[in-house]
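Heads up, one of the protein chains got dropped from this complex, but the rest are sitting where they should.
By written order: A and B. Residues from 1 in each chain.
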Amino acid sequence: MDRKLTIQTYQARGLNLVVKELAAFFGGVAKNNFTIEFFTVLVPIMALWEALPRLGVVSPFLVPPPSVVAVTFWELLANHGYLGHIGISLQRFFLGLAVALAAAIPIGILMGWNLFLRRHTLPLFQMLAPIPPPAWVPITIILFGIGLPMQVFLVFLGAFYPVLFNTYQGVKDTEPRYIASARVFGASEFTLIKRVYLPNSLSSIVMGVKVGIALGLVMLVVAEMVGAHSGIGWLLVESKDFFRIDRMVVCMLTLGFIGWFLIEVMKYLETKLALWKVGR
Amino acid sequence: MIAARKITKFFSVINPQGMAEGSTAVLSVSLEIADGEFVAIVGPSGCGKSTFLEILAGLQAPTEGEVYIAGKRVLEPLPSTRREMESYQKKYRFLSPIVNSLFEDIPKFETAMIFQDYAIFPWMTALENVLFTLELRGVARQDRAYRAREYLAMVGLSGEENKYPSQLSGGMRQRVALARALSVEPKIILMDEPFAAVDAFSRHKLQEDLERIWQQTKKTIVFVTHDVDEAVLLSDRVVIFSPQPGTVRNIIDVCLPRPRRYCRDRLQELKDRVMQIYQYDATGEGIEYVI
Partner (left out) sequence: MKRWHLAVAAAIATTALTLTLLVLGTRAGGGNGEVIRIGHTGSPHLAPLLLAVEQGIFEEYGLRVELKQFGSTAEAGYALLAGRVQVAFIEPSTSFRLINVHDQLEIKIAGSINFPFGATLVVRQDLQIRLHDLAGLTVAAASRHCMLLKAFKHDAQRHGLATGEINFVYTAFDTMLPALEAGQVDAILTRSSYALLAQATGHKVLYQNWDVVPDDACCPLYVAQVEYFMLVKNLTSQAVKSLDAALLAASQRPAEETREAVARRTQFPAAVLQGAPLARYFAVGPELERELGDWVWTAN
């Protein structure tokens, strides 16, 4: 373990590492998703989507073709501060996700680690979890009013349970032999959690976060549609009131892209974490 | 050194009538092992030898009996009456008795244990595994790396420190487990069928290395195996376990000089003796050596 590095070489190494990781990430995304089979399906669909409204087979006002959608997207970016809306939506989403992760992961670890704690908390969570998150919206508005706390709370509600249950399962299912090995060597429970339970359950946690991201995005849109004055969800509803279907399509595609991208990041993290599983 | 007195392990379930039902894994086993001895425990699968070993290690509490290691008791036995059981369960309802402590690592200098599989942590490299046990033992940070490499060299893994267990063969993984056990510098090493999952060639080499290390470090080794050849080859005493319930059937001293690969016939003789005991128990035949 060579620790004799100067600050500059450490920074250079850090930058190199970042660039390498980014290249690996985007390379992986391109290779896995943009395959020839995908284009075989995509190109005809895009062609139809462009052609049918233009030919008048479907009304171009109900089904805007991709060219119109692209123009609208550009116009929103340039004139209507679309980047600002995206930024604010992402801000709300990441705040809610952060709160959910900060709450669910420690609680999940504690629940998986200790039977006593689990017996006391699991039934409560299992009863609250099946309530579909959109059903929480009216009560949330009554309690929090309309604004950032309400939106963050709704995103939190969406992301909390998947992360909690996957974390708890991952910790619970750690191979008992590893725990016994560490205990025989005198490890305390804290060391056990930090060095044995946690690394073992990381892949479960990442899987839980993936599901949490998906549900969190759903709740973000719901929250913005009913209780916001900015953001992509709000723009979606505004466009509906103003009969701007092209803008609605832009909003939908943006949301889809954000969700897809976040999941790709998580999948990349998963492959990094599974390095030590290769070869099994 | 190790004194096990009347160890009984009974897995019980309280049925609706309030009676205990279950099976006896180990029945009234008493064993004394001196310092520096190499003791092998043989028996077919499921005869309770692994359970006995875990009780010695402090990973399970015996139903009756006590284990003293260097004069100190390892784990109080489970209570026998219902009332005691209730207060026992109340006392240990949050943390089980085999837990060391909540936040402080308590280095154990007496025993180290090696399992048959899942012995080392697959998310750490070989070097990191040994560093982990060194850290638990309380070795200062600067010395850890050097010491870890030392122990890995002792088991013959000098070039493989930075490989993950999934990249190592079965035999090499068990070597890492052995290095980990040695790094704690225990007085006793408990091994639960460590070479059972290793291929025959590596096993041979591992046995030789184990014997060499034992002779160099003079530790007490308790070695559980189902392979009588191995037991007779390596140990000073062979404890014969018989199943249902697990009891010590006999203890045979192996008074052959080391290295024993030159005493093939005598080893074969001893092995036959052990096997005949088992055959007698199973079928009642082969009465040449009656105990």
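One rule holds for everything that comes next: contacts are C-beta pairs under 8 Å (C-beta built on N, C-alpha and C of every residue); 3 or more make two chains touch, one makes a residue touch a chain.
Given the structure is predicted, the values throughout are model-derived calculations rather than measurements.
Taking every chain of the complex into account, the absent chain touches A. Note on the undisplayed chain: of the listed residues A:Ala24, A:Val58 or A:Val71, the one touching it is A:Val58.
Among A:Ala30, A:Leu48, A:Ala102 or A:Leu128, only A:Leu48 touches the chain left out of the display. Listed by residue number, the positions of chain A touching the unshown chain are 40-41, 43-45, 48, 52, 57-59, 61-62, 240-244.
By our rule, only the chains that are shown with their structure count from here on.
Taking each chain's centre as the mean of its C-alpha atoms, chain A lies 47 Å from chain B. Interface residues of chain B facing chain A in the complex, by the touch rule stated above, are 54, 57-59, 93-95, 98-108, 111-113, 115, 117-124, 132-133, 136-137, 145, 164-167, 180, 184. Chain contact summary for the complex, chain A toward chain B: residues 1, 114, 116, 175, 177-178, 180-191, 195-196, 199-200, 275-280.
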